[in-house]
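Of the protein chains in this complex, one is absent; all others appear in place.
Up next is chain A:
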Amino acid sequence: MTTAIPFIPSLIIATLLVIGGIITLIGSLGLLRFPDFTGRIHATTLGNTLGTIFVLSASIILSWYLDDRVFFHEIVIVIFLFITSPVSAMLLMRSYTLRQERIENS
């Protein structure tokens, strides 16, 4: 390690990273395991956004202690993902329901 980080912040960063990885893996497993499209979209949106929050907060704390740059990029990524993730989920859900109605009517 070139730049030493104190013990307690490194433990906090490691815990946040492990929690984010586990939550994202659970969301991806829901993408594989659920039987329906609605269940899949539910599991994956929750897992992805929560995992992104945890990993990017770990990155913010790490850049705070390394002190070589401002943490502007992480906040921009979080805001952008919070805006765009529900939009894409809603568009795909609308196309799925329209397709189901078309199949039932024909």
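Convention: a residue touches a chain if its C-beta (ideal position, glycine included) is under 8 Å from a C-beta of that chain, and two chains touch if they have at least 3 such contacts; residues count from 1.
By our rule, contacts and distances are computed from a predicted model.
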## Note on the structure
In UniProt, the chain not displayed here, chosen among "Sulfite reductase, beta subunit (Hemoprotein)", "K+/H+ antiporter subunit F", "Acyclic terpene utilisation N-terminal domain-containing protein" or "Thiazole synthase", goes by "K+/H+ antiporter subunit F"
### Query
Which residue numbers on chain A touch the omitted chain?
1-3, 5, 7, 10-11, 13-15, 17-18, 20-22, 24-25, 27-29, 31-32, 37, 40-41, 44, 48, 51-52, 55-56, 58-59, 62-63, 66, 68-69, 73-74, 76-77, 80-81, 84-85, 87-89, 91-92, 94-96, 98-99
